[in-house]
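Missing here: one protein chain of the complex. Every other protein chain is in place.
This part shows chain A:
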Amino acid sequence: MAHQAHSYHMVDPSPWPIFGAAAALLTTSGLIMWFHYSSTTLLTMGLLSMLLVMLQWWRDVIRESTFQGHHTPTVQKGLRYGMILFITSEAFFFLGFFWAFFHSSLAPTPELGGQWPPTGVKPLNPLEVPLLNTAILLASGVTVTWAHHSITEGNRKQAIHALTLTILLGFYFTALQAMEYHEASFSIADSVYGSTFFVATGFHGLHVIIGSSFLTVCLLRLIKFHFTPNHHFGFEAAAWYWHFVDIIWLFLYMSMYWWGS
């Protein structure tokens, strides 16, 4: 049997990349069919296939790493680069929405009443629920770091407790934010204020949900003994992502909630 003379992982042929591309096609064209022809069939198929592809692709990565041992230090280094680059690209994604916000709010047009917040818009009080949300996310940053230290020290019980607490804080944030959305006196249709506010905080909320899901998967893996004190990159990637989500919120809070009120 031939053995490789390098420390990289030559993966088995896999259908998930092309199925993932097809899922993206179905989702985007599904949005068109929903917006213009009021049909949700294609969108449902797209979201469902996207979910199936993600589940199976990442299940395979877990099989290749935890169960087949293919993730050498070299492979892990590549994964670290990959996650850093992905998070950087997400930072640029949010940068665009911050640009839009500052473009409209630094020089408010006459149509808005020449002021920011625009005339007639009653912004949310930054010292009420938004401040609580800030505290929640900062606390969750502490608990996820606690979980990481527990993993490296081999303390299983504390790691499970800390990670569970992190996830619960994430759910609490999402619930409070959903309530805020419901109670706000303005909507996404209320001038460029509503657009910038709800698009930026909305995408942030989506990232909180994604981060919470990632952390939940890590909790399940932690309980099933997948992680070792020296090798737990899946958890580290989730923790990086979670810190990123926290930092984006801090910028959102300072600019849109506080300065913009």
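Rule of thumb we're sticking to: a contact is a pair of C-beta atoms (placed from the backbone, for glycine too) under 8 Å apart; a residue touches a chain by one contact, two chains touch by 3 or more; residues count from 1.
Keep this in mind: contacts and distances are computed from a predicted model.
The listed options are "Sestrin-1", "N-acyl-aromatic-L-amino acid amidohydrolase", "Cytochrome c oxidase subunit 7A2 like" or "Guanine nucleotide-binding protein subunit gamma", and the UniProt record of the chain not shown names that protein "Cytochrome c oxidase subunit 7A2 like". Among A:Q68, A:T109, A:N125 or A:T152, only A:Q68 touches the chain left out of the display. Contact with the omitted chain, checked across A:P13, A:P73 or A:P110, is made by A:P13.
Hidden from this view is one chain, which touches chain A at 1, 11-16, 19, 22-23, 25-26, 29-30, 32-33, 36-37, 41-42, 45-46, 48-49, 52-53, 56, 60, 63-64, 67-69.
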